[in-house]
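Dumping the structure here so I can ask a few things about it.
All protein chains of the complex are present and in place, except for one that has been dropped.
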Amino acid sequence: MKLNKNINQKNSIFKNWLVILVAILFIILPFIINAYWVDVLFFFGVYALLGLSLNIVLGEVGLFDLGHMGFMAIGAYTTAILNTTFGIPIIVLLPISAIAAGAFAWLVCSPIIHLRGDYLCIVTIGMGEIVRLTLNNNPFGITGGSNGVYGIDFPSLGSIFVIDNSTKFYYYIWLIVGLTIIGLVNLQRSRIGRAWNCIREDEIAAESTGIDVRYYKLLAFVLGAGLAGVGGNIYASKLMIVSPESFSFMESCMLFCIVLIGGMGSIPGVLIGAAAISLFPEVFRAFAQYRMLIFGVAMVIMMIFRPGGIWPRKRGAFEFKPLLMKPGEENG
Amino acid sequence: MKIILEQLLNGLTIGSFYALIALGYSMVYGVMKLINFAHGDLFALGSYLGFTLLVSGSAYATVTFGIWGGMIAAMLIAAIGIGIAGTLIERIAYRPIYPAGRLPAVVSALGASIVIQNGIMVVWGPRPQAYSSQVVPSVMLNIGGIKITLMQIVVLIVSFILMGLLFYIIQKTTFGAAIRACALDRSTAALMGINIETVIFFIFALGPALGGMAGVMVGMYYRKISFVMGWNYGLKAFTATILGGIGNIPGAMLGGLLLGILEMLGSVYISTAYKDVFVFLILILVLIFRPTGLLGEKIAEKV
Partner (left out) sequence: MAKDNNNMETIIRTKQENEGINKINKVVLQTDKLTKKFGGLIAVNNFDLKVSQGEISSLIGPNGAGKTTVFNVVTGIYKADGGKVIFKGEDLAGKKPHQIIKKGIARTFQNIRLFSNMTCLENVMAGQHCRSREGTWSSVLKTPGQKKEELEIKKNAENRLKQVGLWKWRDELAKNIAYGNQRMLEIGRALATNPDLLVLDEPSSGLNDKESEDLMDFLKEIIKDNLTILLIEHDMNVVMGISHWVTVMDEGKKIAEGLPEDIYSNPQVIEAYLGKDEEEKE
């Protein structure tokens, strides 16, 4: 027991120093690398935010969501349309986009929240596609069809505080990600987080222990969507243009993989997964057309040898036994 | 009236494609409780195989065997080739993952799908390819005032023969009973002496084989193929599977045909642009109100 305690203490101290080191690195990074890589790190941040938003649904509650980009699209387009049409400032639109995405999630998930795992998965795919296709078709002429909406402003507070270059966007997104992480960790350690985990473990037991399963599932979706909406807002203001193709099924799959490859339900894992997804194409840029092919192979290999992810949650959501097993033996 | 019949025929044609692909999803999900995301891409691979045989290399197969012979050769080779590919995918990407549970299987399936799709892109190039007109019969018939192409008739006949064959195997043979038993309860089926390995081999060979053949026919019918075809058709075929009742073979056939007709009606009477939205809405409505599909059975969970 005592030995364990010592090791745990050492672990905590190590972790604290690691966090401080990484934080310092993060802060000085833009000054030592060129603008291209600062941009890459910006998108790493966006993927991190989105990964964290999906983690609420997939990692904490265990709901298969393969249409999550739909929520980001709602946030991005809300920002784009309201900004270009009415000139509403981007910063003001941040919470509005979050609410729009969250409300959308509440609306469309309410009728389907009771569906079982695989079925929910398919419905979310369908939802994501419906969003993308509808945006593509330019309903009421407001979404610009496949060309999208362009001319989006930068976020600004008055005229002194404008986020208009790569470095500023970099700090901006990582500030948001940092705050998000703190909030999510707090949630994880609260009765809300516990309720989510109970639902993931055994829905019927959770319901029979007094947890309103339906409410908490919806809550996860709404929160996850809201965060994705925030991501959409920031993404839109950086790119200054949004188009439906950025929010495809493939992107939703990437998010799914971020959560899983990183380590389901674990926040450090999601960050690692986001890093992998955003840095991978850069690292493999030399391979051009083989990039995605290698990525696909990597996904399969990853799942064979480390299905729990690179940095799985301590509590062992998976116990991976990477041995070949006779089909019919697993608990399918 | 005639126009409606023509539309119906068009719907049935595209529905046959969906049905043939849906069968693959249904068989695999029924027995393995796994959504084979790579299946749609195997279908696309089939059409590209057909393309290579029939069109590139100076249309070797067509030159040697004539249009019909070429088509038969292409379909046979696609069936065998994609069937083998299917079993390989199972061995490499799925079998090692079974013990780890459902979620890693989804990631692995997506990975396999990406590999195939990008593999096609690497080998055949990112631009869409075309089945040139010389390898495709282009006869247009007029039966009782209804316009129908010869290719359409061929597609319908071949599809129905294939579906009929599969139906016969599944419903009327002992082996088919074994497959159905596995779909209901795999561990018990194993305990009853059914060789699961054979069943798995069969579903991962035959499903993709049918998909591959559908791929060749799609190439010949629409003449244009692209490497993203897999996901487009795959998603819709999966919708068809759900519509008919997942795990249910006749359901997959019915679902596919019905979906084709609904999509055609949707594009004609609602709008072409929104026809895909229409299809997905159907999917969602079915899942809300009748999740077991048209032919599926309700199974209550024992607490």
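Letters A and B mark the chains as written, and numbering starts fresh at 1 in each.
As a convention for this text, a contact is a pair of C-beta atoms (placed from the backbone, for glycine too) under 8 Å apart; a residue touches a chain by one contact, two chains touch by 3 or more.
Only a predicted model underlies this, so the values are computations on that prediction, with no experimental measurement involved.
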{"item": "Selected from A:G87, A:G141, A:G158 or A:G210 as touching the chain missing from the view", "value": "A:G210"}
{"item": "Chain not shown, touching residues in chain A", "value": "183, 186-187, 189-195, 197-198, 201-202, 204-214, 219, 223, 315-317"}
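What we mean here is this: only the chains that are shown with their structure count from here on.
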{"item": "Contact footprint of chain A on chain B as seen in their complex", "value": "29, 32-35, 92-93, 95-108, 110-119, 121-122, 126, 186-187, 189-190, 196-197, 200, 231, 235, 238-239, 242, 273-274, 276-277, 280-281, 283-284, 287-288, 291, 303"}
{"item": "Chain A residues within the chain B interface of the complex", "value": "64, 111-112, 115-119, 121-123, 125-127, 129-130, 133-134, 137, 204, 249-250, 253, 256-257, 260-261, 264, 289-290, 292-293, 295-300, 302-304, 307-308, 318, 320-332"}
